[in-house]
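Some notes on the structure that comes next.
Missing here: one protein chain of the complex. Every other protein chain is in place.
For reference, chains read A, B, C, D and E in written order, and residue numbers begin at 1 within each chain.
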Amino acid sequence: MHLAEHTTTTAAERLADVEVAVLPVGSTEQHGPALPLGTDFTVAAAFAETVADRDDTVVLPTLPVGVSEHHRQFHGTLWTSPETFEAYVTETLEGIASHGVEKAVVVNGHGGNTGALDRTARRLRERETAFAPTWNWWESVSELSGELFETEGGHAGPAETSVVLEVAPALVREDALAEAGEGAPDGWGSTVHGAAVGFDTIDFTPTGAVGDPTEGSADAGERLFEAAAAELDTLVDWLCEQPFESLLPREHVGNSP
Amino acid sequence: MHLAEHTTTTAAERLADVEVAVLPVGSTEQHGPALPLGTDFTVAAAFAETVADRDDTVVLPTLPVGVSEHHRQFHGTLWTSPETFEAYVTETLEGIASHGVEKAVVVNGHGGNTGALDRTARRLRERETAFAPTWNWWESVSELSGELFETEGGHAGPAETSVVLEVAPALVREDALAEAGEGAPDGWGSTVHGAAVGFDTIDFTPTGAVGDPTEGSADAGERLFEAAAAELDTLVDWLCEQPFESLLPREHVGNSP
Amino acid sequence: MHLAEHTTTTAAERLADVEVAVLPVGSTEQHGPALPLGTDFTVAAAFAETVADRDDTVVLPTLPVGVSEHHRQFHGTLWTSPETFEAYVTETLEGIASHGVEKAVVVNGHGGNTGALDRTARRLRERETAFAPTWNWWESVSELSGELFETEGGHAGPAETSVVLEVAPALVREDALAEAGEGAPDGWGSTVHGAAVGFDTIDFTPTGAVGDPTEGSADAGERLFEAAAAELDTLVDWLCEQPFESLLPREHVGNSP
Amino acid sequence: MHLAEHTTTTAAERLADVEVAVLPVGSTEQHGPALPLGTDFTVAAAFAETVADRDDTVVLPTLPVGVSEHHRQFHGTLWTSPETFEAYVTETLEGIASHGVEKAVVVNGHGGNTGALDRTARRLRERETAFAPTWNWWESVSELSGELFETEGGHAGPAETSVVLEVAPALVREDALAEAGEGAPDGWGSTVHGAAVGFDTIDFTPTGAVGDPTEGSADAGERLFEAAAAELDTLVDWLCEQPFESLLPREHVGNSP
Amino acid sequence: MHLAEHTTTTAAERLADVEVAVLPVGSTEQHGPALPLGTDFTVAAAFAETVADRDDTVVLPTLPVGVSEHHRQFHGTLWTSPETFEAYVTETLEGIASHGVEKAVVVNGHGGNTGALDRTARRLRERETAFAPTWNWWESVSELSGELFETEGGHAGPAETSVVLEVAPALVREDALAEAGEGAPDGWGSTVHGAAVGFDTIDFTPTGAVGDPTEGSADAGERLFEAAAAELDTLVDWLCEQPFESLLPREHVGNSP
Partner (left out) sequence: MHLAEHTTTTAAERLADVEVAVLPVGSTEQHGPALPLGTDFTVAAAFAETVADRDDTVVLPTLPVGVSEHHRQFHGTLWTSPETFEAYVTETLEGIASHGVEKAVVVNGHGGNTGALDRTARRLRERETAFAPTWNWWESVSELSGELFETEGGHAGPAETSVVLEVAPALVREDALAEAGEGAPDGWGSTVHGAAVGFDTIDFTPTGAVGDPTEGSADAGERLFEAAAAELDTLVDWLCEQPFESLLPREHVGNSP
């Protein structure tokens, strides 16, 4: 069910059977000249959609602005501080927990959000409000990505390009894919003798992309999307099976204090 | 233009002509047994859509969770603190301002957001970052509402019901409209000798609605929507005409300090 | 009783019978050329005084600086942020609650304070510390104001001028009342097609006043003051009668969660 | 001049000549069985009054609640956190500085406020907003106190009792002075081998007083009050003479960085 | 025991017998031309070492940066805000309390830290997390200091110089002691008619020292150090003897509320 489409009374009936809230989050940020600024939240929403028909889930509205300050030199990028994003996500999950849904998956489309989401998850669990791990689609299919593409890629790279070709093909400017890859590095960031010194994307990629986007394809996108969606589905299964108490923080070791 | 559908490079071209950012915000909260939980952000997004085709606007993604703690006893309501909502909106508007769009309209679908949005607007102006007034659709057509309906209404009342019938008819449970009005008060809140003592919606309405929703109709919705959309369009015209400097805070009176 | 005039031991005896704390709050801000900067807290203190002789009340010291940044361009205006004012009021009320007085009325003389006071009241109730609604004198007598004056007025307008003539006549510069009304708008604020665009008082009134202050009079002030004081007295009666538990937040609807 | 008694226009004229703002602050807290809960702000206001007639000062409204949590076990004590008190004072002083009065004296009646006031003063100076030292009346006449009384005293002790007898004799319960001294320690606090271990007043004094209040007298109060008032007057003189720039933070030593 | 030198399993065994955590804190700040920037944390660590061999103590790692902004004009001074320092200390003590050690002594080497440490102690006690008074070595031996030296001294003065000569003689530039005393005032701060107006050290001492450092000596240092260490040892004894419950905040006086 999509929470926003229900009334409070029909929601009441349905939420009684729901085990897991699904919260899609992403960002609005540059994805090079070929992919849309809304890539991350669009992809997250598409994955959330794949588990929306289950009786044991409730899909919350998509949160579209995330932790993207490092892309700010590129036109159109929006961002919030990590603290604000963490608060917005945390309070949203506290709300659904107040109606009895204490397990959640944050379906995340943007790597820059993960630090804040980790703090959200830790603190909700610590306070015994909710158990809400983050699910990053690209991590669930990293092996398949490795098989499909030669360059490691990442932000706006072959895997992400492929997935957008699957979920929102009309928004991909395919004629700009080659341009996106020009001068783009193989992997994320810029490191000098063990220290990450490239704090902003513009420090290490002139186009905003990482990896060779022309490696991406609609076919690869379909395969990645289906594989990741299957992982998400199984993750939701697993969460449904866990009693909430079993997900709470463990006790201090030993007899003390 | 919808920001999220552009790439950074096509956004760059278009933003050069843009004068006004349009940010739809709402909430996910109970609207009684007949209207969807997503009413407020759905309506806000619909209004934003009406000015999306102008060359001088950019529509930002919709922010779907707002200041709704006072509805929390009803199933499905989500909320953030006013401080978090203010921060999320403020930082989003700072982002678009960093790309040169320093005027904005926050198209708001939820009365509970206005305190936070007023602070956002005041502080962005004070820092000379942006001029971003809030536009509440119901305030732009209060006269017409008065003509159309007998009960004053308000939250989930006749005017709001009508507008949802216009913008998302499939989400209205028309057979529950009569139930929504049962026991609902005519106006918002509960007052004792000059003091507002009903802090939560549940303190003064058993169904969550205010006013008689059965007064609402698709026809009334069409009239309200078109009238309000015209107001919004004219507001955007007005903003486009104002030089940014003329919108900044006025100087201290007199010669000192 | 006035708390500050008692010693801790005489306070102990008296507080045992007290049901309601009365906290006068206002601001120090421009009220045009005719009314004193201290208008709002002076009027609040005067209203608090009217219920000070009851055995079931304790009057706390007056808090004289409030949320008045929107008047800052006029000489003499002081202000705090809404967050600071909220904290100062909230902690003051937490203090008196710690001595067993868990019901309170915030007697407020300044409209700009209401957002912060609403958050104070909501949060104190939510935490079950206190039930502390705001009482705005002008809202308790809005009908009478409508009868007495032709212009709607508001800040430094006919009703407020009248009440200051009643409670602190020596501080009114009657010869400046006409000047105060010159160019003053009838009502508060400045709106463009449904959006409030005048964030500071100076944006819409050259003198700082709203409405025609020359409509005010000592007679009108006496009538308004007595009528409002009677409302306050009845509000205190009502609060005394309510068991504290009955004032706490209501439960979630339905059986869940 | 008292700021609150002026209108914005008469304030504008007078503030042109003003050099120093005078802000009385105190607390509402137990002062034993004999002295009123409002002792600290009453005394502060009385001292502020002594410099109110100067042409070069403006007296701001009295802030009546301070940092008094350590007295909270005694009936009637109110308090705010140090952070809230600091913010309330700081923002009040920023307001008067915005009208051109950048020098101030915080006339303080409560020792517990000094940590917060020191941070206020430091930060206002650091930001070059204002120079606003704290003036504690008891520190300005510590020598005279030593001559007048045998016990060192302090909170609600002989010196404070004397000063209240001078400024608000009607509020002193003289018949309770002996009781106040029963079991009261000579000096503030409780120390164990170099560590202060009495965090609350109740940890070291059963009545709330420190020192022997019966040593106090109206005569001693008159002497102390006049001596301290003379010190305050001279301090204001000194502040008037200092160019604001000479009061700003000093540069880093040496040529670097 | 030094916590950091144990493994988690050997710590578990030892902590079972521990009553008191010892946390050395200081600062890194100018101490004039003769004493090292690390004086305050070095001395604190040395005192903590004197009680490290007891079975009932655990020494935590030394926190080396404190509240020293008032020394910032002198090369090499580091500092945090009082709020940050308070948080860092508080959370460190909450950590050790979570393992069952709820009594602590903060062995402090820097006067500027005391305000923050007092708040730490009060708040940990208020929440019943820990009882953690601050121990300032110089306060435990103030009488002896008075006997040993003619000038009152203080920061980088005779007593501190002596103690550094005892605990870290290699870091004292004895040939600079005379220079340190040139122009140094006898006591801390700068006062005008009862108001402290010297907010930074540089406002009242050209060298950064207070008092005549040439009065200091290794002999005096030995005496001071031993005397203070004996006080600390006795303080730890005292803490060991107190049941934790007896150290918690006292109840409200009387029967109410």
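As a working rule, a residue touches a chain if its C-beta (ideal position, glycine included) is under 8 Å from a C-beta of that chain, and two chains touch if they have at least 3 such contacts.
Keep in mind that what you see is a predicted model, and the values were worked out from it rather than measured.
Screening A:105, A:176 or A:224 against the full complex identifies A:105 as the residue touching the chain left out. Which of E:208, E:221 or E:249 touches the hidden chain is settled by the complete complex: it is E:208. Residue-wise, the contact with the chain that is not shown comes from E:65, picked out of E:22, E:65, E:116 or E:192. One chain of the complex is left out; on subunit E, the residues touching it are 2-12, 15, 28, 30-38, 41-42, 60-65, 72, 74-81, 84-85, 87-88, 91-92, 95-96, 98-99, 171, 173, 176, 208. For subunit A, the residues touching the absent chain in the complete assembly are 69-70, 72-75, 82-83, 105, 115, 118-119, 121-122, 125-126, 133-137, 139-141, 192-197, 199-200, 202-203, 228, 231-232, 234-235, 238, 247, 249-254, 256.
Just so we're on the same page, only the chains that are shown with their structure count from here on.
Ranking C-D and D-E by contacting C-beta pairs places C-D first.
Rounded to whole angstrom, the centroid-to-centroid distance between subunit D and subunit E, based on C-alpha atoms, equals 28 Å.
Chain centres here are Cα means. That of subunit B falls 48 Å from that of subunit D. Looking at subunit E, one finds that residues 252-254, 256 touch two or more other chains.
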